[in-house]
Each structure stands twice: as structure tokens, then as C-alpha cells.
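Following: one structure in C-alpha cells, then a few remarks.
Shown here: the complex without one of its protein chains, the others still in place.
Showing chain A:
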């Protein structure tokens, strides 16, 4: 028989109240760790979206804005980069590869991106993974399109299906005269690529041959065959992904782009721009962490109140222990052990619930939001956090423990009940 066992038996005898208190602690721990996992998961997901690209180049705007529209397809470019400027930069000796991208058209709710076949070789995500095809292959004809996994799944597309590209975003004027054919469907990546329709740069030009200032030119549309014969070199692109020969040259190239005399351009390091983005998002994150920490504190205060309210009914128990030779300090220890037990069981339950929850929502989050939460062991920081919860349990139990100390000093071993 030890104090620990006494505490355990005493808790067990008050199953309902103790259970609810533990549940409150468990849920608060789930919330706290869940927010933490979601936060780091979201960051990792964002960071994983682009790798092995040294620089992103676009018209001069904000670096976060450039990153958002070029990589995440969030928002729009304010300006384009002329083809000449792109060629000029791409032909610099330090630049090992350059993939232009052209955005601005859409298919249903998905964005259409014009690029070169090299895109499929250069784009990599999640630490160096390349794009794979679940069906078909890279576009070979002018009117070939490759669709991301979400596009194929949500619209039921397979290789060989025709698709129509609309001009502009959320536009009703579809380019019905130039139907595309799906040449390949990409594997799921958990990145915005899943929600993109990829065509060649020339195709973007081709569908705009008969269009001027956003409206269709009167007269018969140019036939597909004639379009195939035309010189469809684009006049401008939206942005470009660049690879540099040596990491040391990244800043040289970046400076050259930023100081490009012919037109105002901007080059950003994806990692640096992401950091800048976190700087903005960080405030919201801190608020979220703060709120969930407050929930943990609330649960612990609830536990303290529960112990406190039970004290009067337990005076007899304390008196018996005093008569058996327990000092007031043992009474304090008993209450603290109870609190620590509840804190520890609550935390452990919370961790179990968290992982069950993660397993349950992981596919849904990945599918719906493209947010892939890897199920990994608790980090050292999260472990420390759990220890902090248990330590805080001991701390908040001091209030009822000290009260019990006073009561047991006053009652001694004689309580009339």
C-alpha cells in the first residue's frame, strides 16, 4: 500500500467526476497538440510544394505575392514578363535551367498553366520527388493537356477526353473553338499541381490568336491545323522557375534580375519568400496557439476546482490517514499525486485521441485541402509540452492541497460526521 495506490483508488472511487475532469484535460491536450500538428503540417506542406528551384522570377511586385501566384496559384500576377527578358535571363551562363510558366486561363474551377515539357523534369516537391504520370504522358501536340490528379478525379477525366479551356478566370467565355485533348494524368502530389491543367506555352498563345482585348475577333475562327502551322512563340509569360549552376551564384542571378534594366523584374528564393509568408501568418498562428494554451489552463483550473469542492466530503478520509500516522505533508502529497495522475492520464488519453484523430482526418485533409499531415512520433517539444501539462497539474493542485493541509491540521484525527 503506497500513497500512490491510495490516490489511485480514491480517484477510481470517484469515477464519474474524475473521468470528466480527465476528459476535459485530454480534449484540451488534443486541441493544443492538434493545432501544433496542423501548424507544422501546414508549414511543411507549403514548404514541400516546391523544392530544388533556386529562384522564381516574375514581374516586380511583392515577393510573397510572386510566390503565391506562381507556385500556389493563389491570387493573380499584376504584370507579365516579356519573352525577350525571359530569354535574356535564361541564357545567362549561371542559369542552368529555366522553365517559363503562363497563367491566366481556367478550366471549370481549375487553373490552366502553360509551360514547356521541361517543367515535368524540373518541378519537384516534398524534398526532391518528381511528377509521375498515373496515365498517359507529357503533351506532344499543340492541343494536348496534362491534368493533375484532383482535376481528373473531380471531373472524371481520363486520357483521350476532350477539354475546353476558358479565357480568364471564372469566365463564361470558353474557347470552344479550340478543344484540347488529355494526354496524361498526373499522380497525386498534395500540391497545387493536383488542381492544375498543364498545356504548352504555345497552346496558350494559340487559344488567344482569335481573341483581342478579351473578346473574340469577328470572322471565322482560325482552324486547328492552321494554328499548328503558325509561329506561336509567346510575347510574354507570367513567371519562371530558375535553376542555378552553383548555389553561390543564386544571389548574383537574383541581383541581375532585380536590377534588370529593360523592365522591372523580381526574383525570389522560394525559401526566403516562404519565411516572409510565415512572418505574416505567424501572428494568427501565435493567436491560435495562445487560445489553445488557454483551453489547457482552463481544463487544469477545472481540475483544481473539482479537487477543492471534494475536500469537505473527504475530511473523514484525511482524518483516518492522520490517525494512521500520515503527516499534513502526506495529505498534501496525496492530493498532488491525484492531480498529477489526472494530468498524466489526461495527457496520455489526449495523445491517443490525437493520433486516432490524425489517422481519421488525414486522408480527408489531404484530399480536401491538399494538406498532408504526416503521422510522426511526438517531437521533443511536444513531449516537453506534455510534461508541462503534468507539472502544471501539480501546480494547480497546490491550492486545494494547502487548504487540505490547513483542514487536517485543524481537524486532527477526530472528525465528527
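To be clear about the criterion, a residue touches a chain if its C-beta (ideal position, glycine included) is under 8 Å from a C-beta of that chain, and two chains touch if they have at least 3 such contacts; residues count from 1.
In this text, contacts and distances are computed from a predicted model.
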Listed names "Beta-hydroxyacyl-ACP dehydratase", "Succinate dehydrogenase cytochrome b558 subunit", "Methionine ABC transporter ATP-binding protein" or "Uptake hydrogenase small subunit", matching UniProt entry of the absent chain: "Methionine ABC transporter ATP-binding protein"
Among A:36, A:54, A:144 or A:317, which one is in touch with the chain left out? A:317
Out of A:99, A:207 or A:330, which residue would touch the omitted chain in the full complex? A:330
Interface with the undisplayed chain - residues on chain A: 1-3, 5-6, 9-10, 12-13, 316-317, 320-330, 412-414, 416-417
